[in-house]
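Removed: one protein chain of the complex. Kept in place: all other protein chains.
== chain A ==
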């Protein structure tokens, strides 16, 4: 009898639980698990909880989100997706096509997302004209990181054109430094290739090549020139680069062993962690020849369709919170990126972020704002994989032929479509 009473109490308590959490629950799948990112995610959690909702953390670490994507697929297939998941770029369209994403139009309208976000960004966040995801931050990929001390020792000047870039690299090499710190991993090879492509092709042809996948542009003379430049650039990378992680490459520049690095603005977190100050101890320049352009890499949270009305409300509050200036500032200062809101006050950001924001606004106006191919913003993951295969093979092949590589690139992209 006693046991029965206890059981009954337990059952009624359990059934009361959802009533207690009346305000709804958001489950967020993400892979913001390292240092600054974790702090950034915790802020979001606190802001959502301040609105009276419950936050169910669903962090899956590892492999730049590969592990998380695998988990998400199994959850989605079994019909039990989380409220929000860190999905980016064209993958949002893939999930949208599966009919799994929620419509955020009402939140977007209330908060004027259309005026807050640049058109190019809004396009990525919508599926068939409806908002299904909310952008969290903007990373710029086409940065050149420079150690001014090393440059001074070698008598080199910060480059603004591709020719100056190679001239500076020659000087660094002659002075006994590693001219370019690089890690030989496919995505890093792809990042370097993308910077060169943006520099040589220009923003319009870049878009034609990697967004529209236009065959004439992919095999054109300028693309051959890009591969030739990549071949030349390999001569300035040290022999031990194969397999090196990007942050170790950044470390080489910080320690004065190497002069420069081509990397997105997440590299800034390494400089900050080493106690260096932007503009003084290190310089960030737009990659030579890409001054008016901005190759962007945007993290976003896609929202899944939910049954429960309270949870749906919590989900909408989450979407609203992400774009609030308070969160945008804290998150991006921790992550090295810039806020996605065009009206954000940038005074408390560092010099690199302020420059990035200025360039972002300029590029949004003049068509220089282009999605990053190497970071999965321009095309689907299968096109990206095909490009990586060709580029990384070319980069590591001593007998590489630029003309043939351009043909291979077009053929590989054709093959996966």
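Just so it is clear, a residue touches a chain if its C-beta (ideal position, glycine included) is under 8 Å from a C-beta of that chain, and two chains touch if they have at least 3 such contacts; residues count from 1.
The definition used in the following text is that contacts and distances are computed from a predicted model.
Its record in UniProt calls the unshown chain "Sugar ABC transporter permease", which is the match among "tRNA threonylcarbamoyladenosine biosynthesis protein TsaE", "Sugar ABC transporter permease", "Dihydroorotase" or "DNA modification/repair radical SAM protein". Only one residue in the set A:61, A:77 or A:216 touches the chain that does not appear here, and it is A:77. Mapped onto chain A, the interface with the missing chain covers residues 63, 66, 69-70, 73, 76-77, 91, 94, 98, 184-186, 189, 238-243, 380-382, 384-385, 389, 392-393, 395-397, 415-416.
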